[in-house]
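All protein chains of the complex are present and in place, except for one that has been dropped.
And then chain A:
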Amino acid sequence: MARIIVVTSGKGGVGKTTSAAAIATGLALRGNKTVVIDFDVGLRNLDLIMGCERRVVYDLVNVIQGEAGLNQALIRDKRSDHLYILPASQTRDKDALTLEGVEQVLEKLAEDFDYIVCDSPAGIERGAQLAMYFADEAIVVTNPEVSSVRDSDRILGLLASKTRRAEQAQDPVVERLLITRYDPNRVDSGDMLNLEDIQEILAIKLIGLIPESEAVLRASNSGVPVTHDQDSDAGQAYSDTVARLLGDEKPLRFHQLQKKSFLSRIFGGGRR
C-alpha cells in the first residue's frame, strides 16, 4: 500500500519544493520506490530542483487529459533507480486538474510505488487543495516567522476538513511539522521564534528541522537535491527527517548554537 505524503505550507517560498525533492530523494536512497509529483500547474519548479528540466516531455495535465500515458510522463531520476518525477504543466492553468483525474493518476501510481510525494503549490486555493486531498500524511513546511506559522495553521485547518480522509470520516491525515531555514544564532539572540514555540503554537509533531544553510542554494543551482550533499548540515538534516518518516528514532541536530572554536573564529566558519 503506497503512502501518499503531501508537502504543503500555505505560504510561498518557505521551502516546499526543496523539501519535497530532498525527502523524495531520501526515501529513494533508502530503497523505497518513490515518485514525486509537482502540483504547481503553471509555475512548475520541481523539475529544476530535481535537475531534469530538459527531459520533460509530457506532464501531469497531459496524463489527466488523456494526451499521454503515465509511463510517458514519468521521468526516471538520473541518480537513483528508485525515484521518478511527474512534472507539472507550464502552459496550462490550475483548472486543468480535476479531482477525478488526480485520483486516477494516484491510484495507478499506488500500484507501483511505495511512496507518492505531492509537492503542493503555495496558497490555499484549488491547486493546494487538490495536492492534499488524497494524502495519508502531510508535511507542513514552516519557517520560524509569523506569516509562515499563521499560514501553516490555516493549512492544518484545511487538512482537517477538506481532505478525503476528513470528508469520509476516516483516520485523519497524519500532520507533521518540518521547520526550515532555522538559524540557531538568531534564535539565541531572541530575534527568531524557537522550535519549542512553533511546536507549541501549531501543536503538531515535529518530523525534522533544517538549518539555514548555504548548501540549499548550491543544491538548487546545480539541480541536485540537497540530500545528496551528505557533507552539508541541510543534507544530513533531511536524511534524519526521512529516517523519522520511516520510523527510526533520530535525535534532533543543528538546532543548537555551535560554539565556534578559536581557530574557526580566525579562519572563518568553513563549508556548511
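To be clear about the criterion, contacts are C-beta pairs under 8 Å (C-beta built on N, C-alpha and C of every residue); 3 or more make two chains touch, one makes a residue touch a chain; residues count from 1.
By definition in this document, contacts and distances are computed from a predicted model.
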item: Name of the absent chain as recorded in UniProt (options "Glutamyl-tRNA(Gln) amidotransferase subunit A", "Peptide ABC transporter permease", "Cell division topological specificity factor" or "Thiosulfate oxidation carrier complex protein SoxZ"); value: "Cell division topological specificity factor"
item: Touching residue (missing chain; options A:48, A:68, A:110 or A:201); value: A:201
item: Chain not shown: contacting residue from A:154, A:205 or A:253; value: A:154
item: Touch criterion as defined above, residue of A:125, A:191, A:214 or A:248 at the omitted chain; value: A:191
item: Which residue of A:57, A:99, A:146 or A:217 touches the chain not shown here; value: A:146
item: Footprint left on chain A by the chain that the document does not show; value: 145-146, 149-150, 153-154, 157, 160-161, 187, 189-194, 197, 201-202
